[in-house]
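Comments concern the structure below.
Yeah, one chain of the complex is gone here, protein chain that is, but the others are all in their spots.
Lettered A and B in written order, each chain numbered from 1.
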Amino acid sequence: MKLQGTKASLGLALSGVLLLAACTSPEATDSSAAGDASATATESMSEEMAGDAGSTCLQDVGITETQDGEVRYTAGPVDWSGYNSITADTYSTYNSVIAAHMFGSFVYFGTDGTICDNTEFGTYEVLSEDPLTVRYTIADDAAWSDGTPVTINDYLMDWAAQNPEFVAPGYASGEDPEASPVFNHVSTSLAQYVLEGPEGELGSKEFTITYTDPNPDYKINVTTALPEHVIAEQSGLEPGALAQAVLDRDADTVTSAADFWNEGWIFNPGELPDSSLMPSSGPYMVKEGGWQAGNSLTLTANDSYWGTPAGTRDLVFRFIDEAQQVQALGNSDVQVIQPQATVDTVGQLEALGSAVSMESGSSLTWEHLDFNHRENNVFGDPETGLTLREAFAYCVPRQQIVDTLIAPMAPDTVVMNAREVFPFQTEKYEEVTSASYDGRYDQVDIDMATQLVEESGVATPIEVRIGYGAGNQRRAETVAAIQASCGDAGFDVIDSSSDTFFSEELGNGDYEIALFAWAGSGQITSGENIYGTNKGQNFGAYSNETVDEAWATLVATLDEDVHLEQTKIIEKELWDTLFGIPLYAHPSIVAFDSTLSNVRATATQDQVSWNAPQWVAE
Amino acid sequence: MLKFIAKRLGISLAILVLGSLLLYVLVINSGDPLEDLRESNDPNRENRIRQRIENMGLNQPWYERYWDWLTGASKCLVGQCDLGTAVNGQSVNALVATAAASTLRLVVIASLAAIVIGVALGIITAIRQYSGFDYGVTLMAFMFFSLPVFWLGVLLKHYAAIEFNNWIVDAEFSWAVILGIAAVLAIVLQAAMGGDLKRRGITAGAMFGGVVAILFYFDMVTWFRHPALGIPVYILSVIGVAVLVIVMTSGFHNHRVRNAVAATAVVAIIGYVATRGFLMQGGSILLLLLLLVVAIGVAVAAGQLLGGFSRRQATFASIITSVLASLLAMADLLLSNWSQYLSEQPRPIPTIGSATPNYESTFWMMTIDALTHLVLPTVALMLISVASYTRYTRASMLDVLNQDYIRTARSKGISERKVITRHALRNSLIPLATIVAFDFAGLIGGAVITETVFGWQGMGNLFRTGLAAVDPAPVMAFYLVTGTAAVIMNMLADIAYAILDPRIAR
Partner (left out) sequence: MTNTNDPAELDEVHEADYEIESMPDETSTTDKSYSQGQLVLRRFFRHRGAMVSLTILVFITLLAFTSIGFGPIPGWWGKNHIDLYPIVEVAGAPTLTLWPFSLGEHPFGQTTIGKDYFALVMLGTQNSLAIAFTVGLAATLIGTFIGATAGYFRGLSEAFLMRVTDLFIIIPTLVLAAVLGRMAGNVGGIFALAGMLALVSWTGLARLVRGEVLSLREREFVAAARAVGTSPWRIIVRHILPNALGTIIVNATLLISSAILVETALSYLGFGVRPPNTSLGLLISENQNALSTRPWLFWWPGVFIVGIALVVNFIGDGLRDAFDPRQQMD
């Protein structure tokens, strides 16, 4: 029973930044969070699995009652900071992995990013596509651990906390740049797209959401909610009074809850409040006295949970630096880890023998080389740019990079030939790549590259600065491999890593090629922001009408067939005009005590603890 | 002198404020606090950026942000600190309190151990200058000094935690191990004791035989799973301690000191035998402190009553004896509870963290749990600072041994032991006081990597994560603690110079 604990669609996307620090930037050797974070940017990926959803969602493992004992896990070195993990301050992977088990949600992500329904918590159905209207029904017996039912009230409060028009005029819509938010909520998407908020009767188990525009990502817009009755009580109101105030658009009353909402659930290290302040609507709740500052946080099974109970009584989160996790596992200080994937981590884990099981695979984060398409740049020149881009694509040793840098820890990793779908999403990946890419850049062809360079007439050696965030060893090695190969074709490849790459060089276009990664979440539409003309994440100033049109068509519909067709068009155009060169999906490693069953790796940013309620010791 | 101190205090405060301004500007320019968000592609990115700018006050000019911090921090002078809010929304006051507590626990024990071991080694190497032992210790000292902490951490975790925990299941020695340990200890001891070949041979032989016998015994009774000193060994040890203290202070001929120490030792033994059963039942920090106070009280009484003309020395020696006897008693109680702890925690030495999560048991179990978590980081910190203490003590001791008054003492025919214990030792330790002060101030903040490696969230971690997030509040809180410590220590050092060397005072 794993529920994505974050409210907004950005859920996974944002946690990516931190998560990468935690697990998907294995090559980074420093342990400063900022250093690692700079290594990778995040993207929300569009993939909704066409394939058999059952295989990647949670499976029934036959748990009927909670077994005594504990399972110890670590998601990284950062301490827990509070019950409310969706304030702009507390929003982090480290808090999210813990919150994930305390809040019920309508949907969650399967192991390959598929959006799965959690029918134990509730159901939803699309009533109309124009305007997009979705009806949500919360399960009848769904209740907080203190007995209060989970109702529309909680979702009303959640909508209000995203600073809609009546709470913070002009804020969510961005109409008033001076407007300041009332609630420190990490997201504004519901307030922005759902002007009327959840519609239904106070205390009802049913509500509808009406979107102003078509929204293919509607499924992940409404997920979890914080307990309205606790917020109301702590703000000196009756339970339900806040929800009523939201329905009445009574801004003053709603605003009076802001203090508690913003700060009341952020705790001083190790100081847990009364448990009535932290009810749970998921399989786990915070154990009383279970927080030792900087050391551990323990969740204990929620006995009043109505759905499938947690497998093991206590779930202990330890706070351990990535580099220290393998030895901690070797000493049984923790039982499940997702360490940095490096050749040596794999070797160390293998050395631990049969007491430890290891799974390696790919994550939804993928590495790529992006060309700078600005006209003053050698690769963006309208005349010769494309020829040079092709020449460069011929000399990039993609297979060698994967073989030497990735395969030693994740032998199944292949060179990635797409941007919006991943190799492990087999069926869809096959379909998209067969329609968009003919395999011409699979093998390094120096002769071809040299010939193209000559054709372009640009004087050699051509200076190519590959920019990336400083301090990333694997990227330095990638550049070294490209340097060695492309030097023969007339390119003078320069390693220009920088501390300020993301904040300055990337935005200013001060590079020929940018080397970084996007972290996929579950969003369908986010690619538009990367490939669309003048969009926010289109750092290389790429512009292509076909691509723009295809995105416009894609985001305007919920039809999955249309999504697939448009994705093929986009991918083909991106290959033909060489937006950039995809390299590989980042490897990830999960290792656990062999006495545990049901530990299952996931490619998403939810971390291996996504199905922690199913973990049981033999 | 008072005027001098007051003036220095005022200047120190000004320095602290100036330093805080400098540091604040440095920190907010050390990176981009929005970096993680800039790279993000999520639809609420703008919202998060706006929220963070608002919450961190990034839209204010730097001097306003600094002023906000300074006004909050200056309330510390009236005991109402407001150190602001960290980027994750937590109160920095609470963060720094937790971090400081955790760091102090780590640093105090490591420093004490490093000082004791370092000073002892320093003295011995100075006395045996240019001997094999001197070179050996120097080599080891520099070796540990040059080891990066994370390297040491990896090794310690592997051998002292994982392998030890595997071994403790059976706690068996092989003959090769027994002989090996005995041989190493024998060689070390004879090198330290020195003397002619015959004396060295006897020392080594005795040591070798003794160690082999003890380890063989330990192996037979799997002592490491069921250790205890027991009353008889306790009595012997206290007597040994008393003898050692007498030898080190006055020598046996001074019957006043001798009697006072002996009386203290006897009372300690009787006291412990009487209370042991009761203490095994349980205890508390308060109770233990109370007993320690009683023990010291007894020692003072013995010193005052029996000391006669040597009252001061007798009291001092008695106090040392009673404190050591109390520590021995503590060790005995902990050892006696070890087997119980092993049955509750089959892998006793952890590689990370400060406590076993959710572990609840008796006082002694909890104490052992805290100690097992302290062992590895303490050893790592200690091994590194032992080197410098050894070197400083050695240099200082050598210096003192070459002084004229030592030459005079020797020429009077005083035995070498007395020359060293009574004339050289004390004087050679005076300069160390300054170093200890500085080292301690440095250690509070300098344990950054040790904390990371062993999963302790202390001051170093606070500083490091704050800096990584370009979040001034925690970094400034760190500065306030370490900077104040450094300035105060520096001032104490200056005052000490002024007292020691009248030419410097003004």
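Please note the rule applied: contacts are C-beta pairs under 8 Å (C-beta built on N, C-alpha and C of every residue); 3 or more make two chains touch, one makes a residue touch a chain.
All values reported here derive from a predicted model rather than from experimental measurement.
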{"item": "Touch partners, limited to displayed chains, of the chain removed from view", "value": "A, B"}
{"item": "Contact with the hidden chain (one of A:Ala88, A:Leu405, A:Cys486 or A:Val599)", "value": "A:Leu405"}
{"item": "Residue of B:Arg38, B:Arg128, B:His158 or B:Arg422 touching the missing chain in the full complex", "value": "B:His158"}
{"item": "Positions on chain B where the hidden chain makes contact", "value": "11-12, 15-16, 18-19, 22-23, 26-27, 29-31, 130, 135, 138-139, 142-143, 145-151, 154-155, 158, 388, 392, 395-396, 398-399, 402-404, 430-432, 434-435, 438-439, 441-443, 445-446, 448-449, 463-464, 467, 475, 478-479, 482-483, 486-487, 490, 493, 497, 500-501, 503-504"}
{"item": "Where the missing chain touches chain A, by residue", "value": "28-32, 35, 323, 326, 342-345, 347-348, 351, 404-405, 408, 470-473, 476-477, 479-481, 483-484, 495-500"}
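Following the convention adopted for this analysis, only the chains that are shown with their structure count from here on.
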{"item": "Computed distance of Cα centres, chain B from chain A, in Å", "value": "44"}
{"item": "Of all residues in chain B, those that touch chain A in their complex", "value": "31-32, 34-48, 50-52, 54-55, 85, 87-91, 94-95, 98-99, 102, 150, 153-154, 157-158, 161-162, 165, 347, 349-355, 357-358, 452-458, 461, 464-465, 467-470"}
{"item": "Of chain A, residues touching chain B in the complex", "value": "8-10, 13-14, 16-18, 31-35, 37-38, 40-44, 70, 72, 77-79, 81-82, 87-92, 172, 174, 180-181, 184-189, 263, 266-271, 287, 289-290, 292-296, 298, 314, 316, 318-321, 323-324, 327-328, 330-333, 499-500, 502-503, 507, 516, 518, 521, 523, 526, 529-530, 536-537"}
